[in-house]
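What you see is part of a larger complex, with each chain still in position.
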Amino acid sequence: MSTDFHNRSFSLLSEQLVSKGMDVESLISKIAKFQIAVPSWALGAGGTRFGRFSIGGEPRNLEEKLEDIGLLAKITKRTDAVSLHIPWDIPQDAEAVKQKASSLGIGFDAMNSNTFQDYGQTLSYKMGSLSNADSLVRAQAVEHNLQVIEIGKSLGSKGLTVWLADGSNFPGQANFRNSLQWTTDSLKEIYAGLPSDWKLLLEYKPYEPNFYHTVIPDWGTSALICHQLGDQAKVLVDLGHHLPNTNIEQIVATLMHLDLLAGFHFNDSKYGDDDLSTGSIKPYQLFLIFCELIGGSSDGAQAWDSISWMIDASHNVKDPIEDLIQALEAISQAYAKALLVDRKKLSQCQIEGDVVGAQEVLQEAFLTDVRALVREARIQSGGEADPLAFYRREKIREKLIAKRGKNAQASGL
Amino acid sequence: MSTDFHNRSFSLLSEQLVSKGMDVESLISKIAKFQIAVPSWALGAGGTRFGRFSIGGEPRNLEEKLEDIGLLAKITKRTDAVSLHIPWDIPQDAEAVKQKASSLGIGFDAMNSNTFQDYGQTLSYKMGSLSNADSLVRAQAVEHNLQVIEIGKSLGSKGLTVWLADGSNFPGQANFRNSLQWTTDSLKEIYAGLPSDWKLLLEYKPYEPNFYHTVIPDWGTSALICHQLGDQAKVLVDLGHHLPNTNIEQIVATLMHLDLLAGFHFNDSKYGDDDLSTGSIKPYQLFLIFCELIGGSSDGAQAWDSISWMIDASHNVKDPIEDLIQALEAISQAYAKALLVDRKKLSQCQIEGDVVGAQEVLQEAFLTDVRALVREARIQSGGEADPLAFYRREKIREKLIAKRGKNAQASGL
């Protein structure tokens, strides 16, 4: 990618956009401002129940995780926050961690609690946590979430993400209604401990790790609970948490219509919660989701700034940092393309029942090669023109292995 | 099936049930009281977009439809109402129709409106009805529903079922949020015309006849709208209207938890909205749904009598009357088996985390052969011991063909 070629590509694209009445400076500004958080568990190799293959040089502690994200921030200019997981990332010295992060340009996105595993706590979560039939287990799980809030407060986080694995594997195992009620009641206790400037992001997922029923299986259940909690509770959409063929972009639109969209866990999937790199399987779906986001915010349904953005993928066969670079680029492109949609013309087609025309409007934006635009925004922000090439050229993984060792393993799944 | 064998089977089953502390008389009474409506469009052959194969002797008008349902009522004692579809079943003389129905022991279940086809109305529903971008089309569709209510009032119906095909086939065709808002607004106008002792049953369906998005795709959207309409609006569950692998019994439980379950359209499916005979593909799922229904009502979540029951299948390769006999039997068996569940023991297993025990409790009920119990209930009610054998022995289809002709075709899909 020569500078000259970038310049000419960007120039032609600019001309094309300007001829359609678009403000290229404004586009660049929007793209440049768009920042996506990275979870602390995304820096190591992921795996499946069948095993895990090491990549080498994985961060051995929270500081090293921050360093990896700092690198991502520096070269991509597309991320400026980490999302921590407790107990995997309990900071020993919150102030020091904050300073370290700050020096790397990293803030603290939503905190993640964990009540789906046994990691030494008193009572087991085998039969559920916030939905457990045993009130003592529920109390323990509530208390854990309150502690996570405390940790988050010490770091400057403003959100608590609750992903609940609770559910059952067999008909009869759980009482659906009791589980739902207990979960709601437990969440009310957690919500009561939420600072007034925090958000509670409530995730849904149809299955896995439970394979018959999950207490919060769909957006409807999550929205229902949020309604009972209060305005600070909203629904988190993880792109992989849907049954086959679900129209996710419609769910996004509906949640915005209700002012109930908390934000996203970005990834991609072909079969289930595959946690593949965002944009690697269904890029058009990702674009359509961003079309709804832009539409919903520009129409005033829900403010753009009220939405949280995070990547949540599992890096089973890729270098996690490279994977994240690809994901950040794919998300940026989807956003940039969605910004190009001629919404006035689209609206006109919808009113006139011009289905063919409406498709043309969307395709016009999607087919446009926006890489020069995204690159220009990155360059103007001080990032690398080609972050992936930079990462490889600088042999960063090799350096990380040299420093951290071949067998370093990051905490996480 | 000899009477002697029935008696001995029933006797052994009774003994077995009594030994478990059950009240057989009460079981029989519950089964006998359970009545499932039949839609007027179910008496003719169904088809697909690829064609339709006649069966002969189909009812040529509303009176003949009533006669077919009257026969079903007489021999099965499991149905006592018809659900009409407008404009397919507009009665010329409501009083006469009511008397005819009454003489056959048939009442009028929920009315069904139709805004998914063009049948001569002024404006086309091609681009939607209650969600149409054109307010005139919306007004027309609202007016049609209000007329259906009027017709229903003249017949003694107490419900309006709204199944909305509205949606889109391609990204961009519709504005998700506008469609949802217009639909909600239109439904509010319809709801305003609903008599105070009526129920509005709001159906959901993920796809077909629209294949990209449907305005009311899932229970969550339907529940959301019902909340905005008022207490008389509730969510109708059609068993075939779900994405692959959906846990339908959980949805039923959730809706009862919210006192939002309107009732059912019974059928079965393997791939989509296949409209196969209830119980022919997934009988265990049907049983689990009835377990939730009994659990939800006995726990006081929602009253049993507040729920509507209807069959909605497409009879593509079976004689519709025979198909309905099979469906009524399958539903009765699922209900009877669910009644046998030892709910106290189940609850105990759930509290103790005894997953194996909970499964045993459900299987104990499901594996029990309840045919003698269902048969006994039918016999005591004055029905036929074996309705299907009766129907064939009496050569009823042959008689219908002789009377109505080989090529008579019922109105409907």
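Quick notes
Order of writing sets the chain letters: A and B. Residues in each chain are counted from 1.
Rule of thumb we're sticking to: a contact is a pair of C-beta atoms (placed from the backbone, for glycine too) under 8 Å apart; a residue touches a chain by one contact, two chains touch by 3 or more.
Every value quoted in this text rests on a predicted model; they were computed, and no experiment measured them.
Within the whole complex of this structure, the shared sequence is present as 4 copies, and 2 of these are drawn in position.
Keep in mind that, in the parts below, only the chains that are shown with their structure count from here on.
One finds 41 Å separating the Cα centroids of chain A and chain B.
Contact residues of chain A toward chain B in the complex are 126-127, 133-134, 168-178, 180-181, 206-207, 212-213, 217-221, 223-224, 243-247, 249-250, 253-254, 256-258, 284, 288, 291-292, 295-296, 299, 301, 346-347, 349-351, 353, 355, 358-359, 361-362.
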